[in-house]
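Just below is one structure, and these are the notes that go with it.
With one protein chain removed, the remaining protein chains of the complex are shown where they sit.
After this line comes chain A, so read on.
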Amino acid sequence: MTWRTTLAARLPATRRARVLTAVAAVLLVLAAAVVARGSDGGAASPVRSSEQRIEVPEAPGSAARIALDTTVFWPQAGRPAPAVLLGHGFGGSKASVRSDAEELARRGYVVLTWSARGFGLSGGRIALDQPDYEVADARVLVDWLAARPEVRLDRPGDPRVGAAGVSYGGALALLLAAYDPRIDAVAPQWTWNDLAASLFPNASGGGPETGVFKKMWAGVFFSAGAGSIGGAPAPGVPEGGATASVCGRFTPEVCAIYDEVARTGRATLAAVDLMRRASPATVADRLKVPALMIQGKNDSLFPLGEADRTAQAVSRNGFPVEVAWTSGGHDGGRSQTDWVRERTAAWFDRWLMSDAGAQATEARRQGAAAGPVPAGPFLVTRFGGVDSGTRERVIRIADGPVYPGIDGTVRRELALEGGTQTVVNPPGGAPPSVSTLPGLGFLADLAELGDGLSAGALSVDMPGQSAFFTSQPLDKAVRITGGPTVRVRVSGADDMVLFAKLYDMGPSGSTVLPNRITAPVRVEGARDGREIEIRLPVIDREIDAGHRLRLVLTTTDLGFATPPAPSAFQVALASPVTLPSVPGVKLPPPSYPWWTWGLPAGAAVLAALLVATGRRKVKSRAPLAELRDVPLRIDGLTKRYKGGKLAVDDVSFQVDRGQVLGLLGPNGAGKTTTLRMLMGLIHPDEGVIRIFGHAVTPGAPVLSRLGSFVEGPGFLPHLSGRDNLDLYWQATGRPREDAHFEEALVIAGLGEALDRKVRTYSQGMRQRLAIAQAMLGLPDLLVLDEPTNGLDPPQIRAMRDVLIKYARDGRTVVVSSHLLAEVEQTCTHVVVMHRGGVVATGPVGDITGDGNTLAVGTPVPAKAVEVLEGRPGIASVVPEGEGVIVYLAGAEASEVVAELVGAGVPVDRVTAKRRLEDAFLTLIGEQS
């Protein structure tokens, strides 16, 4: 059968509409939510800006003036707004901070950007953030802001203004806040506390005078300043000439100092003095301003320790400070532009936009709220794994309420092994070991992935120049947050330079230098030995369990100027290494987009809706007690094909206990459809089938009393006949002893073939096996559809006996067939179906007739009618084909034959003509 009813045909129109509406509504809500989320990040709105050149004195007290090239970005709001001075990095210009400025302006700030003197289109020469030059320039800019009506004033001449900037611009922001009390908040990023200590670091606390020159970084910056960075030379800057060719746009003082330092590799007093003047460290006690300190973890130029010192100073002065360690830095690496902007804007919102914030700052300055305030919060950027979706490292911000400084809140000591070792400083310091180079910070990002080859390969510790001290494998993971310290004893030379590096060493021996930062140390005049404490680079790194820590002290580094004179000296550990950590800084629980829970929840609702609305409404009919002994009762059964043609049309009949009912009809009469409905396989459109009084529905429990074989066998071809019956019975869940396998197997009569796979069976074998399956458990009602198809005559005969015997035991059998003979020989009762309807029903005897009709074959039917018409005992005679039909009314067949023969009518044959066959053949005739 290929017909099928559709959803459309089965559901009443109103209900269908309701289901579809519900489904559509759910989908619409989901879609709308997705669209709403999707359209968040629209194009940024344009920001109004204006450019102007603002004149400042060329030098303190000088009448000569230079012009600064500035751009102001205006907010939307009409009323006066707080302002922000946004400085640029070294080598940049006001153009480099344009997008930052626009973003702040969108948030409601008047943002003033300018090219610092000596950069971009501004006049003047680079004086390196000197108070008398760059800082003084910025103060003029504050004056300019104070005169603008668009800028909110705290009092006449004192605008509400903050300062921010990266690196060069960040230091300027801090210095400006120190020199100009009108600054209400600062947010410097990646900048220095002490420029001298940054360029001449000495991790043993010796100060820049004995520091080790960071020659590579210093050179990069001098080149940036000396070259024509930032476009064409500004007006007023002399072009050509001997000085210009070397010093570029640096002031002669800066140029001369660099020249000397670069030659000797040692800090001069003048150099230290110049750099100290440009350092927030020098004016630490004047840093009375809320400060957001953003420092990069990948920063070998201005490491995390720089921000620490500034933060400590601000905190000591009694002003709020927030410290954030970001993933990037001067060495490069993943930028967190959006996050930094967000954080900076939030800081200014708190201390500039909010009057309460500004008043709190004012109160602190007045001394109303004196005393140090704890610094915090403390935000640390950490990497997760690579997200295969974006193919990027996942960035997470760990946070804690209090910034504890670089010594952490918890310190643990870890013993390192390695005795006294001799290290050599080769002549000229070559070949050098390598920690990092400017711009190689992306490698540090890689290194956080683990202890991969790619990340470790560029860290080189030259053998002979390096001493190694290694710990035992850690028994559990340790996160270092801060600067570890270790005490070391050195002896054997007058000028000893060492680079201390703390490696994370994996189980396989691969090593990673966290953030690729080294701590340079210079010890002078300690030929006889001295114990020093080394502050190792400030890092934030998890050292996994099973990993070791390795301290390497090496005499050279590519990035630094080391003593050209060869020397050899001894190093030995004097203490375990102290590892700071801050357990209070924790990663927030991960957050996922709304749909990670919304989508499944929506789907669950939709699924519930689909299942709930999908239930077919079945009229629940109570069992009829009076029918409980009636094996089968069908009332008004109707089923339509797809398309409307009736397959079964108002069929009603009853089968009583002990009957063998024949369901007789030509192919297509609706027999099989009726039996399928009887099995609960298809849903009747109307009418009810009751088995022992219980209405049949799909899977109705009463079906357990029904054994069926309908429309051919159904077996698992890969299993033997025996296994098929066995598993079928197990699938009914009934006790094995109820199955009566032996009786069933006798009926199947398969012999040894029973243990062969069904795949190999003939049609007849499958047929018999299927009938045996139907008889498993000896069901009270057995329904067999064309059971003798494919059987040979002896088997047909045996089957007939089986069915008769089965019913004789008090059970009931329904057999469908299109063969009259089969029904006649097997059944006690018969239902004749045609075109979906019941044509006749009753006991076989009633229907097959009582032998009162004869079919007489003769070549002369007309003569036969003539002879027999009117004879006593004969009701009527009708010619039919090559003979006549004789309806008897008392006469015997022999008398009729004698009569005909006597009259000279030849008789070919005489058979009993049955009404059933008559009716049946007529039906089939109509079919064809």
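Everything that follows uses one rule, which is that a contact is a pair of C-beta atoms (placed from the backbone, for glycine too) under 8 Å apart; a residue touches a chain by one contact, two chains touch by 3 or more; residues count from 1.
Operating definition for what follows: contacts and distances are computed from a predicted model.
Undergrad: Could you tell me which of "Xanthine dehydrogenase, molybdenum binding subunit apoprotein", "PepSY domain-containing protein", "ABC transporter permease" or "Polyketide-8 synthase acyl carrier protein" is the UniProt name of the chain missing from the displayed complex?
TA: Protein name of the absent chain (UniProt record): "ABC transporter permease".
Undergrad: Among A:H718, A:R797 or A:R909, exactly one should touch the missing chain; which is it?
TA: The single option touching the absent chain is A:H718.
Undergrad: From the list A:N667, A:T732, A:S762 or A:T911, which touches the chain that is not on show?
TA: A:T732
Undergrad: In the complete assembly, which of A:K501, A:R768 or A:R811 touches the absent chain?
TA: Reading the full complex, the residue touching the unseen chain is A:R811.
Undergrad: For review purposes, identify every residue of chain A that touches the missing chain, sorted by number.
TA: Residues in contact with the chain left out: 1-5, 7, 10, 34, 38, 383-389, 394, 446, 449-455, 506-508, 510, 546, 590, 592-593, 595-597, 599-600, 602-604, 606-608, 610-611, 613-616, 623, 628-629, 676, 679-683, 692, 694, 698-706, 708, 710-719, 727-728, 730-735, 738, 743, 773, 777-780, 805-806, 809-811.
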